[in-house]
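One chain of protein is taken out of this complex; the other chains stay put.
Here is subunit A:
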């Protein structure tokens, strides 16, 4: 072995030691994380509980009628009494928003990839993608109802439209944000446009796409509920938005609260689900931990 290669293997050994050292500190981080979570979760949970108790107390002391401000217990009772109706409403909204969301992800990414593949297509279509985004859905919802008929079709369509544009613009920004050095490298190695797109631009855009999904999933829920307001009347179950219009017209305030609360909880759960899967997806993108386990 020549002197040079001895020196070389020495450095590799040294580097190997360095990475081993990094691993060791990861293990000790676990207890710190538990402490951090309890520090973060406990205070808001306590504040929530105190808030509910205060609310209950205020209603009981002042004697506000439940059709103005129901106490937390009234809301719980309304939920129990309408359990079946509530369930079908939630499930219906869930279906519309999930379908709308998935369609917006698939078609949004597709549209963005198409635009990013050709500057001409992008230049001619992108302005409209932005303009369409600014149209308030409520304003065009009746047209959609005329076209697709009242009921699930129209509701899904409205959920899709509102969730679609953030997907397009986020994906497009991601696809266009590829590092110049990397693009040069691909060109130097004679990569085809197809290869540049699927081996470089698309994987590099993943964090942006996931950012878009987080926005779109929340919007899809809003879209579904707005759709149900307008198009939920006929065609069976109705969904949360429709249930809200009905409860409002009958002045069932406690149930209205239940419905509003259910809509928020569903929105949050949906967001967290998307968040969970996307962070798992991203982890393989830039996180080593999962891969080695």
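Simple rule for what comes next: a residue touches a chain if its C-beta (ideal position, glycine included) is under 8 Å from a C-beta of that chain, and two chains touch if they have at least 3 such contacts; residues count from 1.
Here is the rule we go by: contacts and distances are computed from a predicted model.
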Hidden subunit of the complex - UniProt protein name among "SoxAX cytochrome complex subunit A", "Nitrate/sulfonate/bicarbonate ABC transporter ATP-binding protein", "Formate dehydrogenase FDH3 subunit beta" or "Imidazole glycerol phosphate synthase subunit HisF": "Nitrate/sulfonate/bicarbonate ABC transporter ATP-binding protein"
Contacting the left-out chain in the complete assembly, out of A:110, A:149 or A:203: A:203
Residue in contact with the excluded chain [from A:87, A:195 or A:264]: A:195
Selected from A:186, A:208 or A:242 as touching the chain missing from the view: A:186
Touch list for subunit A against the chain that is not drawn: 2-5, 7-9, 11-12, 15-16, 18-19, 22, 179, 181-182, 185-191, 195, 199-200, 203-204, 206, 284-286, 288, 291-292
